[in-house]
Every structure is written in C-alpha cells, then in structure tokens.
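Please read the structure below before turning to the comments.
What you see is the complex with one protein chain gone and the rest in place.
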Amino acid sequence: MAFREIDLNMGPQHPSTHGVLRLKLAVDNEVVLRVEPVLGYLHRGMEKLWESLTYTQIVPLTDRLDYLASLSNNLAYCLAVEKLAGIEVPRRARYIRVVLAELQRLASHLAWTGFMANDIGAMSVLLYGFEAREDILDIFEEYCGARLTVHGIRIGGAVHDLDGPLVSRIRAVLERIPKRLADIRSLLDENRIWKERTVGIGRITAGEAIDYGLTGPPLRACGVAWDMRKDIPYSSYDDFDFDVPLGTNGDVYDRYLVRLEEICQSIRIVGQALDGLPEGEFKAKVPRVLKIAPGEAFHTIEAPKGVLGFTVRSNGTDKPERVKMKSPSFINLQSLEHLCQGNLFSDVIGILGSLDIVLGEIDK
Amino acid sequence: MPADRADQSKLRKALDALAGRFGDAVLAGAADKGELAVRLTKDVIVPALSFFKEELGFNAFEDLVVFDNLNSPDEGGARFTVVYRLFKFPGAVRARLTVEVGDGESLPSAVPVYRAADWAEREAFDMFGIPFEGHPDLRRIYLPDDFEGHPLRKDFPLAGRTGGL
Partner (left out) sequence: MSEPFERGPFLLARADAFITWAQKNSLWPFGSGLACCAIEMIATAAARYDIARFGMELFRASPRQADLFIVAGTVTNKMAPVLRRLWDQMPDPKWALAMGNCAIGGGPFPTYSVLQGVDRIIPVDVYVAGCPPTPQGLIHGLMTLQEKIARSRPTKEILDPHARRQS
C-alpha cells in the first residue's frame, strides 16, 4: 500500500489512557510515526495551592498526586520538610514508614498488573490484581481509616503506632500474596497472546533510557540498577537486605517481570522491618505551628513509579515559599514517543500502560 | 552507600576543573555530602551543562526548579532563580546549578544537552513565563494556549484572574 500518513486523536476521555491524557498520533497504516502527549487535563494548580497552606496542611494534598501510591508521596514530602527543618525521626517511626511505603508499593504494582493486563485484553487479571490489592487496603483502613488517600505518614513520623494485632494481620496478608501472585503469573507468564503483545515491544536501551530521564521499573528493565533505596538510602533502608530486580531487554515484558519481582522483594523488606521493629516513639516532637528558617532542601525516594522528589524552600513563616515536585511519571512519559516509534498502533496502549503513569502527578 | 558519594576530594577536584574552565562565570561553588552546588552567570549555562555531562559524567537530568523572588529578594536581586538538578549514575552524586534570570529575560535551552529537559522547560515557561531560546517546541504544557498569565508567579492570584467557568 502506498505511504499514507494519518493523524489520529486519542483521549482525553479514553479507557486506556490511565486518566485524562490525550495523545496525538501520526500513523502510516498501522505503524506509529509520531506520538505527542497533550497534558494538563488534570492540572489542579497544586504547587500554587501549596504556597498558601502550612507545611502540615500540604501533606494530605500530596496523597492526591500519585493516588495509587499516596503513602510514597507523603514520605517524599515529609522527608524533604524534615531535612529542611532538621527534624530527627525516631528509629521506630522510620521502620513504620518503611512498612507502610513497601505495602504501598505492593498495592501500586498489583493495581498496575491489573490495569496493564486489562489494557491488553485480559480482564480477569484485573479482578485478581484488585482482589489482592484490597487485602492491603484493608491494612491501611485498619491502620488509619482510609483506603486510598491514606495520609498515614506525617511530618516527624507516622500517624499511629503499629500495634500487635495489626502486625499479625500484616503478616497474614503477606503470606497470602505469593499465592495470589502465582495465580496472576500462571495467567500471564507463558500466555501466548500476552507474550506476543509484550515481548520485544517498546524497547529502549540503557543509554537512551538514562538520556530520557527514565527512572523506576522502566529503567531497571533495561538492566540499570538505579534504585534510590540503595543509592542514597533514606528512612533506614540500609538496614534491610533486598535485591534490585533487573531486566535485560528493556521491553514491556521485562517491565512486567521487574515489577512482579519487586513485589517479592517488598514482601521481604516488610517482613524484616516487622521482625526488627525497634522500641521507641512513632513520631518526633514537632511543634504544632512549624516555622522553618529560610532555606532549601531537596529529597528523593524510590516511589513505585520511579524517583520521586520534593524541593521545599522556606521563608521563615509557617508556609513554604515554594514546593516543587519532581514526579517520575512526568519524566517517564516524555520517552513515550521514542518507545512507540516503529511499533504497531495497537501496541501504543501496551507501551503506555507499561510506563505506569498516573495523571495526578504528571499534571499536578 | 556508593563510594563516589562519600569521596569529598573528587568533588573538590570537579569544582576546581569547573572554575578552571569557566573562570569568572562561576560565582560560587560548594561541595558537600555527595552534592555539588554552583552558581553561574546565565550565559554560560549551556556550556556548563555540557561540561557536567561530558567531562564530569552527570548523565541524568533530574529536575528544573524555578523560584520567583518577588517577595523575598535573592542576593543576586533578579526576579527568578532557576535551578538545574543533575544526577550521576553510578555513583549517586548530585549537582545543583543555579542561575538568575530577570523578568522578561530569556534563558538558553538545555534540550540540546539533556533531552529530558524538554518538558521541564515547557513547564517553567507555562508556570513562570520564562522563554527558553532554542527549545524545539516551546508551548504551554498544562494550561490552554489562550490562558492569560503565568500562575506560579507570586503576583498571580490563587483563584485565577477570570474566575474560570
């Protein structure tokens, strides 16, 4: 067939764009030539709003950035504020934070597996993934009453202590997850349709990935062992023994494997943190009205989606001068065009899904 | 913790190399806890970025942060402070490059050096109205094209000027 370039529009209301993302595509028959993401359909003016709120009032709003991993956002923001204000977090609180953050990673990756498989057409995996995720949300609900926008990590520590019954409940849930994971893997790992739509699709080399600023599982799927928990350890992560799962091909299938393997590692970390839970306070003494002398701090963590960071600048009052978020999805999505070029149009959905983006933190 | 990060003398050496290359354009420099922080004049920012990338091995672009100094004048006295954050992997060393930009002035684009700066610069343009010269496609990224004003400037009201719909 003769060369014929067609422009296609996808979104902002589309079931597979993971929110309100719009893609402008140019295709030659079935092959993708260009992809231009159009952002801003969920731009809520968060950063402007933060300038009018106190440091403590901002924490619940960070939940609404990456709403599939709200505790990770809490953690990154609180660490930045603590670094700026020089607040020392008690050891027990740091362990509780690790437990919460890793459970959040489990929940986020399980939800991702469901969404991703659903995008490719395997609806039943969505049900399995969400069922496993509900178990973890139950823990959050018991811990502080909320399921999705948890707001469990506060400046100086956590909102509650981890008591005995909750610890045994977490252990019980962790024991069930490998079985559920095995169910999911038996549905997908060797599934011919799944493999045909993921293996070798959306490839990127390690060098290009770093160049595009990719972080998180999409980067580790190329074999780059960049994990902030190891590189710049925070919150006592250096106390725990865990591996950084790596892929080799940098394609959609490897991103899937890396995430599933990370689930296993998270289970390991949570187990160790619960075993070694030190005695002490679960929260540092933080003044009710937190005023911070002029200064600036930047702190990053390894969120489920990649490297998440907050820049906080203070001006001596109880409100920040500016808070800037470095969101992993925002930078990861930039590489979409590169990943899609030369692939089939139908694979755009899978590639987009494999990046695990959340519009809340892209548009802010 | 990676060895590079703890190695203070390496960071000092990098600072000296930078001062040797750019001379007076380096206004200040410091090295501490695995982080290099330098202040530069804005005309050397692109060569400095490529120096960091090519010679010092900072292969990843992390973030671009803009501060509006309207209410809290900085030492330089300019309206905006722009911060480039770079990361070196492996080694886990950070670099923080700072330049000052006045209202209405433009900055040279970093996209030719770091591809990842593309959207970050569009965001800075959208939110603060700083034009980046040489950017391949400088448009608003979040707000509609007909939006008036730049919301993260300190003189922009939170609820907007037009009251929305």
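Should a chain be cited, it is by its letter among A and B, assigned in written order, with residues numbered from 1 in that chain.
Just so we're on the same page, contacts are C-beta pairs under 8 Å (C-beta built on N, C-alpha and C of every residue); 3 or more make two chains touch, one makes a residue touch a chain.
Not measured: the values here are computed from a predicted model.
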{"item": "Absent-chain contact - pick from A:L61, A:V98, A:V252 or A:V348", "value": "A:L61"}
{"item": "Residue in contact with the excluded chain [from A:L33, A:L49, A:A225 or A:C264]", "value": "A:L49"}
{"item": "Positions on chain A contacted by the hidden chain, ascending", "value": "12-15, 19-20, 40-46, 48-49, 60-61, 63-64, 67-68, 111, 114, 126-128, 130-131, 134, 137, 147-149, 359-360"}
{"item": "Residues from chain B at the interface with the omitted partner, ascending", "value": "142-144, 151, 156-161, 164-165"}
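The rule is short, and it goes like this: only the chains that are shown with their structure count from here on.
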{"item": "Mean-CA-position distance for chain B and chain A (Å)", "value": "25"}
{"item": "Complex contacts: residues of chain B adjacent to chain A", "value": "1-2, 5, 34, 59-63, 65-68, 71-72, 83, 85, 89-90, 92, 94, 96, 114-116, 118-120, 127, 140-144, 151-152, 156, 158"}
{"item": "Interface residues, chain A side, partner chain B - complex", "value": "39-40, 43, 45, 47-49, 51-52, 210-213, 224-226, 231-233, 238, 294, 298, 300, 307, 309, 311, 313, 315, 321-322, 324, 326, 330-331, 334, 363-364"}
